[in-house]
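This is the structure I want to talk about, given as structure tokens.
Removed from the display is one protein chain of the complex; every other protein chain stays in position.
A, B and C label the chains in the order they appear, each numbered from 1.
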Amino acid sequence: MADFIPHTPRETQEMLGFLGLTSLEELVRHYPTDRTFPSLPLAGEGMTEREVLAELRGLAAKNAGSSKVVVFRGAGAYDHFIPEAVHALVGRGEFLTSYTPYQPEASQGLLQAIFEFQTAISRLFGMDLSNASLYDGATAAAEACLVAVRHTGRSILLVSEGMDPSVIEVIRTYTEGLGVRLRLVPLTEGRTRIETLREHLSSEVAGFLGAIPTFWGTVEDFSGFREALSAEGALFLLHANPHALALLRTPGEWGADLATGEGQPLGISLSAGGPYLGLMTASRTFMRKIPGRLVGQTVDQEGRRAYVLTLQAREQHIRREKANSNICSNETLLSIAATIYLSLLGPRGLYEAAAASHQNAMTLRRGLGEIPGIRLLHEGVPHFHEFAVDLPMDARTFSHNLLERGYLGGLPLSGPGRGENRMLWCATEIRTDEEIRGVLAAAKEILAGGNRR
Amino acid sequence: MADFIPHTPRETQEMLGFLGLTSLEELVRHYPTDRTFPSLPLAGEGMTEREVLAELRGLAAKNAGSSKVVVFRGAGAYDHFIPEAVHALVGRGEFLTSYTPYQPEASQGLLQAIFEFQTAISRLFGMDLSNASLYDGATAAAEACLVAVRHTGRSILLVSEGMDPSVIEVIRTYTEGLGVRLRLVPLTEGRTRIETLREHLSSEVAGFLGAIPTFWGTVEDFSGFREALSAEGALFLLHANPHALALLRTPGEWGADLATGEGQPLGISLSAGGPYLGLMTASRTFMRKIPGRLVGQTVDQEGRRAYVLTLQAREQHIRREKANSNICSNETLLSIAATIYLSLLGPRGLYEAAAASHQNAMTLRRGLGEIPGIRLLHEGVPHFHEFAVDLPMDARTFSHNLLERGYLGGLPLSGPGRGENRMLWCATEIRTDEEIRGVLAAAKEILAGGNRR
Amino acid sequence: MEPSIWEISRPGARGVRPVSHPVGKTDLPASLCRQDPMGLPELSELETVRHFTRLSQLSRGVDTHFYPLGSCTMKYNPKVMDRVPGLTGFQDLHPLTDEEGMQGYLEALWTFSELLKEVLGMDEVTLAPAAGAHGELTGILLARKYFEKKGERSRTEILVPDSAHGTNPASASMGGFTVRTIVSKSSGHIDLEALTEALSERTALVMLTAPSTLGLFEEELPEVVRRVKAAGALLYMDGANMNAFLGVLRPGDLGFDIVHINTHKTLATPHGGGGPGSGPVGVRSHLAPFLPNPRIVRSGKTFSVSDQPESIGRIRSFHGSSGVLLRALAYIRMLGQDGLRRVSLYALLNANYLRKKLEGLLPGTGEGLCTHEFVLSARSLEKKGVRAVDLAKGILDAGYYAPTIYFPLIVPEALMIEPTECESRTTLDRFAEDLTRLVRLAETNPEKLLRAPEKTPVSRPDEVKAARDPVLVDPAAEKRT
Partner (left out) sequence: MEPSIWEISRPGARGVRPVSHPVGKTDLPASLCRQDPMGLPELSELETVRHFTRLSQLSRGVDTHFYPLGSCTMKYNPKVMDRVPGLTGFQDLHPLTDEEGMQGYLEALWTFSELLKEVLGMDEVTLAPAAGAHGELTGILLARKYFEKKGERSRTEILVPDSAHGTNPASASMGGFTVRTIVSKSSGHIDLEALTEALSERTALVMLTAPSTLGLFEEELPEVVRRVKAAGALLYMDGANMNAFLGVLRPGDLGFDIVHINTHKTLATPHGGGGPGSGPVGVRSHLAPFLPNPRIVRSGKTFSVSDQPESIGRIRSFHGSSGVLLRALAYIRMLGQDGLRRVSLYALLNANYLRKKLEGLLPGTGEGLCTHEFVLSARSLEKKGVRAVDLAKGILDAGYYAPTIYFPLIVPEALMIEPTECESRTTLDRFAEDLTRLVRLAETNPEKLLRAPEKTPVSRPDEVKAARDPVLVDPAAEKRT
């Protein structure tokens, strides 16, 4: 019952008349098919907005979102506090209903917001520059790998085994057709030994991609990596949780050439996995080699400060098959959300959120470690806000029992090298002591009790 | 944990220093009391925004709102469809965070929106003009009565017994101190007979206030009222549901001098009773006698169209104790919401909503009338979208049982002349046939069954 | 300029459809049915959205500009508060829901009034009034009822200082009282002698704005209280200026019998372009029985709504403006005791800082420290033909909203400036520089100010024409009858 078409019947008739037509259907007579107007499994006239909202509200209510269950799960998507002002501002129609700012004079606000995003992210990563966003963290990492391959002309990519497996999968998907060989560099006790890195290095290696922190929540010491890689002419790539960078040594401080990350922790809703925000930063050397939009500051004809899309010679609409990437639409609205989030929290707020996440996770970890039968992994290694444990029972069953008690517990892991009983936990700054005590009590009860179905 | 104060500690110190002070507390030393800084039953540092939203969400979840129960209750507050665009637009910061447009050059958009509200409401009521809103329908009716008293210099007010009792109460509260005598004009079979009106008329009567429709949902025939009142020098006032005016003869068509109404049905959320929107319209004679803001169209220095607050000589900030009313803040944001609502629905949409409300109510009425033991009131009299019935059991108990089944049924009425078993039902355009069948089945079950607690 | 919505209207166009099925004619008799066309605009949803989005952009708010509108406390309205009234269970709650179905709502309102009682130092609170002026009227009706019950019907006068908001005398008048104006001293403080002289056995109520509209706290307030009580009258506090003492002092402790506050000022609820506001009233116990119906009552863990027999009656249809009140509750909860105090202390800091920054520029009122706002007089510029309004228009061009002008009435060419606690020193410094520049401009190039504003969508509207030949309804809509 809605089509958002403004025409009155009379206007339609007059417009058709102006075109010398008598019916709308004549407008598609020249279409190269006789199978027009297929029958679709939809009511002829659709729903009212009230009806459709009711239907979707019903579906939404079936899910165990974080307003229903207490979330102790991360693994790439994090349940952080998001100030309401973020939603209020990015929801403004001017941002929401504009497109890529091809006409800078009519899009200065949007361009400035993106420019501020680039600035905030490059500063947070300690890198020279940032692009204006990519799809998500995984595709950003994959694009960074492609930069390394193109830049070095080499075909082997070293990826830390500590990388989120879904990120590794995406890199594999992106690089498989290009003759790139992916080699996983194993962890030792949750960290990459520089000796292990050296063993994998050769003159065919385009780069090494490490994680801050690892999928297991461990914080690596990358001392000497930059030098070891440079010595072989390989690039140093890091993939970082931007929230963690409020606490941890940055890609810039480690000497990375390119650094990527998933921007979701910066004020983006969990939203069942998307849309998220791909971050890509680089040292100035790679300014003309990275993919995606870039906004630059310049002046207008009167010398006033102005912003424009710049260095477009890298992009698909100019270079076509020779472009750095095929990316066109990116995640601008979410990059603005992240900029607003970072502005609202500021350096101290971001530090507090990150440090409280860390502290909550460590409290949870200690508590779990005290439960008989649960074994902590990576003992003695520093963690950010995630950590792994081995359970004395099947992790999926354990998770199911926690969910029944109102907790989205750690992520059950399975597959090669992980066993069936491994679980990856996370706690963010918004978890309270009471919630932590609650999940620990639930865990004890499940392990003690009879409901291991 | 929030105070929305931007000062850094250093700025605070420097500002205090500039003032020759060393502490903030010195700023209140001259306050004429030694009982400063009382202890309050609040945590020293308050809650984060997340915590406070969680608390309020918890309280909200305890209520049987219309997303939880099917509403068949009206009696002054109506569960109509509200397009999402209404919320999206009135929520824009420029509207939300501005105040009464004292500086017209910086508030043209706001002024134009109010001007459009005045236009839409005056057209809907069929009256010459509308003010820029009052608090709610009841206070609007009371203010209209005061206009009548002032205009005629008389002290008796006739109010139809068909008026919403809460409106009558407010009129009584507003007029009691002014020596005004309120006389209720009784209904006969849900309508005021003109003979009855004539019996109440005298040269002391300031005016008669009737309702479109009555509290009982009945639609009165006011033929001859205008003439009868004019003959006695009394004013004809009508209080109308603006939604009903899409169907029913308007105050303007009946010849009213002033007409008021509750604007809530025009796109305002139920919100447990407020803020709502007081409507006041008038014939041109009363332009300088009505209370509240008025926006007028004029031109600026260059002859461009411009809008301003006008005829302010009526108002409290100019006339003080001689003002038409004490009103200052009114309900501007809600008047904009109503204007957006009316623009989105247009005349056809409003007609459809009103007509479908009427038809749904009549379907429900027929259904209830078929249930043994339930007696319909006001048979044979036209209704809008409300109607009364007598139940064979206590109405509150009946309502309680309906609520348990997911229905907010008709309003249980009690008090003089109403009995304990009377119930006032309502159906709006958003009630479905299925919901109507559902509540009828529930009603039958309750009346048949054992759960009359 | 944006065309009017009737100028955009296209006959036959439709926006949102409220029902999914076709709706036929009703069976209502034609004699009772509307014959006139409805005269509403006809547009698509996009046209409506575009129109009102553009209108919003043609208005300044706190979200876009510094808004030093004195007496109105245009502080920041935290975005989180905007979420509260929209919560499912509040937004969609019918006001006449059976009590069992609105326990959460009743608890929220009850909690808010309990907090307000403490903050105001009063024994009872009503949340019903829809705005500050509505709160005043409520307070006045309470006083009437009180003396009626006491058998003192001869108390028919209300005393109001000449510095008061216009709503005070207007409310007194609406309540059926005679208003006597108390002339202020030249310092702006209340004239104790004049007050004493005016007080009599006819005095029902003395309405004070504390701190006064001049940004001053009556030094002699304790004495004022003593004399009013001695005369057997009640003392009313217009709490519009509560941002000067939130968490710092309590009207009840000062001896006031009745106080109203404005949540849209002190408690950060949005002003909405002129409402909705809300004006809770606090009273001492001797006035509690008369508070408006209905009342929210707690009994154990259950909340209910009931009418009290001695009440002044209803002052509106339902309980109160919950969409506003719940926002204010959230605000108090977020601030906590320390936060509430900081509000006032920083409001005072900002006002005093800005006032001192402007020292010597234009004469102000009062000695020593001001409260949360202050008043300057632009009279000295009259010799150049520049009035307060011209300065205000210059301030618009400088990128701000303008201060309140010509109020309080007792200060000629008044500019009433209230920065609130929410503005940064940077903003205050910049505003002081700009105002200084504008006053200099008034002296060197007054013509420029008389032409202001030049950077707004329109220049000064012809207000005389507007009042002389009022156009209150869009002519484009009339045409479509």
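Side notes on the structure shown:
Convention: a residue touches a chain if its C-beta (ideal position, glycine included) is under 8 Å from a C-beta of that chain, and two chains touch if they have at least 3 such contacts.
As the structure is a computational prediction, the values presented were derived from the model and not from experiment.
Remark: the omitted chain is touched by one listed residue; of A:Met47, A:Ile194, A:Met393 or A:Leu440 this is A:Met47. Touching the missing chain, out of A:Ala256, A:Ile340 or A:Ile436, is residue A:Ile340. For chain B, the list of residues touching the undisplayed chain reads 1-2, 4-11, 45, 47-49, 51, 83-85, 87-89, 93-94.
Even with one chain removed from view, chain C keeps its contact list with that chain: residues 8, 10, 13, 44-47, 49-50, 53-54, 57, 62-65, 76, 78-79, 422-424, 426.
Just so it is clear, only the chains that are shown with their structure count from here on.
Chain A and chain B have CA centres that are 48 Å apart.
Chain geometry summary: the mean Cα position of chain A and that of chain C are 46 Å apart. Within chain B, the positions touching two or more other chains are listed as 48-49, 53, 57, 67, 81, 83, 88, 91-93, 430. Chain contacts: chain C has residues 13, 16-19, 43, 45, 49, 53, 78, 80, 82-83 touching two or more partner chains.
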